[in-house]
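Here the complex is missing a single protein chain, while all its other protein chains stay put.
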Amino acid sequence: MTAARSRSILVLGGARSGKSRFAEGLARDTGCEKIYFATGRAWDDEMRTRIEAHKADRADDGWTTHEEPVHLVGALRSLDQPGRVILVDCLTLWVTNLMMEEGRDVGADGAALAASLKELEATVIFVSNEVGLGIVPENKMARAFRDHAGRLHQAIAAEADEVYFIAAGLPLKMKG
Amino acid sequence: MTAARSRSILVLGGARSGKSRFAEGLARDTGCEKIYFATGRAWDDEMRTRIEAHKADRADDGWTTHEEPVHLVGALRSLDQPGRVILVDCLTLWVTNLMMEEGRDVGADGAALAASLKELEATVIFVSNEVGLGIVPENKMARAFRDHAGRLHQAIAAEADEVYFIAAGLPLKMKG
Partner (left out) sequence: MTAARSRSILVLGGARSGKSRFAEGLARDTGCEKIYFATGRAWDDEMRTRIEAHKADRADDGWTTHEEPVHLVGALRSLDQPGRVILVDCLTLWVTNLMMEEGRDVGADGAALAASLKELEATVIFVSNEVGLGIVPENKMARAFRDHAGRLHQAIAAEADEVYFIAAGLPLKMKG
């Protein structure tokens, strides 16, 4: 295995767009040791079922799984090593978790994450849902969520080496 | 008319994105005999009005219309001929209809459709709505619908020769 140049990559897409599968392919192609970084919390049975299905898909495929719903920046630092690729799946669940924690400033957390990318020695791949292309939600919390997600995507994309938009499993390269 | 090479094409886009008009242009450019394959069912007056408006737009423009809301794979086979182009409008209405039928496995139907593409001698063009780029719907049925639609798009896109994403009437070519 040759040491791959460390990169940061954002993979954006809609629900069931194949963004996680595309990101897994990018991770595999690095030839690095693969860390799957899950941000999801099981709030109900539906989500628990989805999380377990994803885990089963990765089983026997060489991934080490790490779970951390809130403290993403610190956890990335603790996992950071040359020769590793860390796939963070996904940023939108992280935003949801931050919004549930009392007293957090989601924008500041996002800025800290964006600022940390240049220091990482591992390649890091962020998967996230684009959620801002529908009608304005009637629910105020949903509006705040898509504002937070959109701003985070801009902040990460500005620092990332590569950005992809995924639809129907196919990538459009937007940067890099 | 020269015999065009048979192709399968997926045209994805949002509501009122001009995806049907773009697909009709692709069909016209083949020079083949044009079959318009409508999957829609009129559930209410609003939808009936839309369907009739679409039919009127195609009137006197050389299209033969075929309607089948559920048994898409079999109907495509029965219409299949070299020198024909079949425009299926649209996959998302087909998914809706499948979900309304008792005891169907939407994923299996989608996989059967994807698998059938290589055998067709006609050029087939699928129009479908991208519905996964907004906020997670509160309605469980709506969430299931967008999961089904997203998985179907991935399955069709993997087999299709060309895939387009349409916005504001303009195409982004994603494959082919």
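Residue numbering begins at 1 within each chain, and the chains themselves are lettered A and B in the order written.
One rule holds for everything that comes next: a contact is a pair of C-beta atoms (placed from the backbone, for glycine too) under 8 Å apart; a residue touches a chain by one contact, two chains touch by 3 or more.
This one's a predicted model, so the numbers in the text were calculated from it and none came from an experiment.
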{"item": "Hidden partner chain, touching residue among B:Gly25, B:Gly62, B:Pro82 or B:Gly169", "value": "B:Gly169"}
{"item": "From B:Gly18, B:Gly83 or B:Gly107, residue that would touch the chain that is not displayed", "value": "B:Gly18"}
{"item": "Contacting the left-out chain in the complete assembly, out of B:Leu10, B:Ala114 or B:Val131", "value": "B:Val131"}
{"item": "Touch residues of subunit B, complete complex, unshown partner", "value": "13-18, 46, 130-135, 137, 139, 142, 145-146, 167-172"}
{"item": "Interface with the undisplayed chain - residues on subunit A", "value": "10, 12, 14, 130-136, 138, 140, 146-147, 149-151, 153-154, 156-158, 163, 165, 172, 174-175"}
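Note that in this section only the chains that are shown with their structure count from here on.
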{"item": "Whole-Å separation of chain centres (CA-atom averages), subunit A against subunit B", "value": "31"}
